[in-house]
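Of the protein chains in this complex, one is absent; all others appear in place.
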Amino acid sequence: MGLGSDMYRQQILDHYKSPRNYGEMEDPTFTHVGENPSCGDTIKIDVQLDDDEETIEYVTFSGDGCAISQASASMLSERLQGMSLDELHDLDTDDITEMLGVTISPMRVKCAVLARQVAQDGAKLYHGDVEDLDITKTED
Amino acid sequence: MGLGSDMYRQQILDHYKSPRNYGEMEDPTFTHVGENPSCGDTIKIDVQLDDDEETIEYVTFSGDGCAISQASASMLSERLQGMSLDELHDLDTDDITEMLGVTISPMRVKCAVLARQVAQDGAKLYHGDVEDLDITKTED
Amino acid sequence: MSTQQTYPIDVESIRQDFPILSRKVGGDVTVAGESENDTEPLVYLDNGATSQTPTQVVDAIVDYYYGYNANVHRGIHQLSQEASVAYEEAHDRVAAFINANGREEIVFTKNTTEAMNLVAYAWGLEALGPGDSVVATEMEHHASLVTWQQICKRTGAEIRYIQIDDEGRLDMDHAAELIDDSTRMVSAVHVSNTLGTVNPVGDLCDLAHEHDAFAFIDGAQAVPTRPVDVKAIDADFYAFSGHKMLGPTGIGVLYGKEEILEAMNPYLYGGEMIRSVTYEDSTWEDLPWKFEAGTPVIEQGIALHAAIDYLDDIGMENVQKHEELLAEYAYDELSAYDDVTIYGPPGDDRGGLVAFNVDGVHAHDLSSILNDYAVAIRAGDHCTQPLHDKLGAPASARASFYIYNTTDEIDRLVEAVDAARQLFA
Partner (left out) sequence: MSTQQTYPIDVESIRQDFPILSRKVGGDVTVAGESENDTEPLVYLDNGATSQTPTQVVDAIVDYYYGYNANVHRGIHQLSQEASVAYEEAHDRVAAFINANGREEIVFTKNTTEAMNLVAYAWGLEALGPGDSVVATEMEHHASLVTWQQICKRTGAEIRYIQIDDEGRLDMDHAAELIDDSTRMVSAVHVSNTLGTVNPVGDLCDLAHEHDAFAFIDGAQAVPTRPVDVKAIDADFYAFSGHKMLGPTGIGVLYGKEEILEAMNPYLYGGEMIRSVTYEDSTWEDLPWKFEAGTPVIEQGIALHAAIDYLDDIGMENVQKHEELLAEYAYDELSAYDDVTIYGPPGDDRGGLVAFNVDGVHAHDLSSILNDYAVAIRAGDHCTQPLHDKLGAPASARASFYIYNTTDEIDRLVEAVDAARQLFA
């Protein structure tokens, strides 16, 4: 407080300034987009599955927005690698804040969870669990 | 306070219980009706003018409603006798409360002035100063 | 008259929470608040119009303005977050109080009247047309009666009124007749603010649903005075006002079933209710915010939360018992006089209010004289003009009770009525 900013500890700023796995895939198994209209955050996530169609092999993301949303996408892209779709499905908000390593204030939670939501919705669309979802929105 | 009711001093109750000039005229010079929808007060006033068409010769009223509205009509019917239409026109709310001899609380003023308003509007209609006024209302 | 009375609630300690109950009256009515010539202790029996406000609720207001006043939702700074959390939790609190599913089903409006108009505009203007009917009751408050009447005029739909019987109860056979497949909406008051009748609103909702109609229940007099469970009633919409249940003016609540609210178009347009806007078009926020355009009633929502906490501490079953005790007492005391006509059902089967007339004394005169005796009641048509026409009275006097009222106060009412009777004899 007053000196530094807890929510923006080194890790988040680092991922924001040098995002990992940033870009778009040629031929993803599935892809999905999302936005957070009030922030203007946008995220696109491309996922490549293993041959077992269950394990996440590789993830890229692209997008624009606040540090929280973009760093969260960057960290998540690393974290998802090797995860099963079931494990992705089970990721909750606590997992994301733990991953970020900081306390996220209530009004910024929707920035933090946007990437996870996009990945989860993408997997659901891929499985046919939902239809007709053009774009994921985390606006509350 | 606590003992008697100032607003209902003897005079008002007397006029309410024994209204003067109560009834309808055969052949009035002009006549007009009014109401106070929230109280349900109604007043009809019949006026007979002198041959000069200026001086009020005789007034009757009929109607229904709260003591303030009916007593005020009764007192006014006496008071108007011999008045000129100009004098009627000039009667204001203070004149009415003075006539009633009590302080009228703000929410009851419209009861107190209904009869006066009906008489004034009747005179205006007679003179052609207003048209299209079926019924006078003192609802604020 | 009254001997030592025992109440289902601790009235004496409740009264301590309401500073206004110790005020005196009798002096200059154009000076706001107690002034020099005010000498008589107030007897406040106009709770059907508005209830008084305990320190707990006023403190919540002061705490808000001195502690965390800010605009909600979109603010990242701490004050705004604190206000947002408190404002949103107020929705949750209201939802729990009436057994709604959650904040999605709770829209804060300005009052019950606006809640009614919200549905009339957002649903009624779109959904109703010639050949459709809206079924109301003869005892509707103007809030619902005038609204549906006028929306029906604008859309060409028909409005029908369920009759009341001689005791002021709904004729449910007539209801079953009137509600048919043309019916799109049944709008009924839960507790009549004039007759004191407690209507079988669950049955009315069932009747509506049998014909695929919606049911809108006006709970303005019910939520303050008894436990209300919107799910048990199975109401599609349910509305009430903060100011009649210890809360502030300027807030009402519209409950609506989530899927119905979801399907409805917005009502007021503006900030807070949109998701995204271009110069060409707009999309809408999630529930309930879709229906709360502009800066919402933040202070009022937070204060309503405090009011509900207060009522829940007493327990709504106890509040109801107290209301019923006072209603029966007043009914009995007043009906002991031959010249008194009381409207509505008997004393042991009514909400906590008694509307009446005394032969030969106009209700407005009665109210003025009662005021001279420091007894505050309402006189008029209580926003049920057509019902009064039917009852053959342009106006009536209404004493309505709440948690801080006592049988002693009703004795003072009866004494003052007697004084008026003497005066006009």
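Letters A, B and C mark the chains as written, and numbering starts fresh at 1 in each.
Throughout what follows, a contact is a pair of C-beta atoms (placed from the backbone, for glycine too) under 8 Å apart; a residue touches a chain by one contact, two chains touch by 3 or more.
Because the structure is a prediction, the values reported are computed rather than measured.
Enquirer: Please pick, from A:Arg79, A:Arg108, A:Lys124 or A:Lys137, the residue that touches the omitted chain in the full complex.
Expert: Selected residue, touching the omitted chain: A:Arg108.
Enquirer: Among C:Asn99, C:Thr249, C:Asn318 or C:Thr341, single out the residue that touches the unshown chain.
Expert: Answering carefully, the residue with contact to the hidden chain is C:Thr249.
Enquirer: Even though one chain is hidden, which residues of subunit C still touch it in the full complex?
Expert: Looking at subunit C, the ones touching the missing chain are residues 19-20, 23, 25-26, 29-34, 42, 44, 46, 49-50, 52-53, 57-58, 61-71, 74-83, 85-86, 110-114, 116-117, 120-121, 138, 141-147, 149-151, 153, 159, 161, 241, 243, 248-252, 268-272, 274, 276-282, 293-300, 364, 367-368, 370-371, 375-380, 383, 385-386, 389.
Enquirer: Would you write out the residues of subunit A that touch the absent chain, in ascending order?
Expert: Output for subunit A: 1-2, 4-8, 13, 16-17, 38-40, 65-68, 105-106, 108, 111.
Enquirer: For subunit B, enumerate the residues touching the unshown chain of the complex.
Expert: Answer for subunit B: residues 37-38, 105-108, 137, 139-140 touch the chain left out.
Here is the rule we go by: only the chains that are shown with their structure count from here on.
Enquirer: Where are there more C-beta contacts: A-C or B-C?
Expert: Spelling it out, more C-beta pairs touch across B-C than across the other pair.
Enquirer: Quick one: subunit B and subunit C, Cα centre-to-centre, how many Å?
Expert: That gives a centre separation of 37 Å.
Enquirer: Using the touch rule from the top of the page, what residues of subunit B touch 2 or more other chains?
Expert: none
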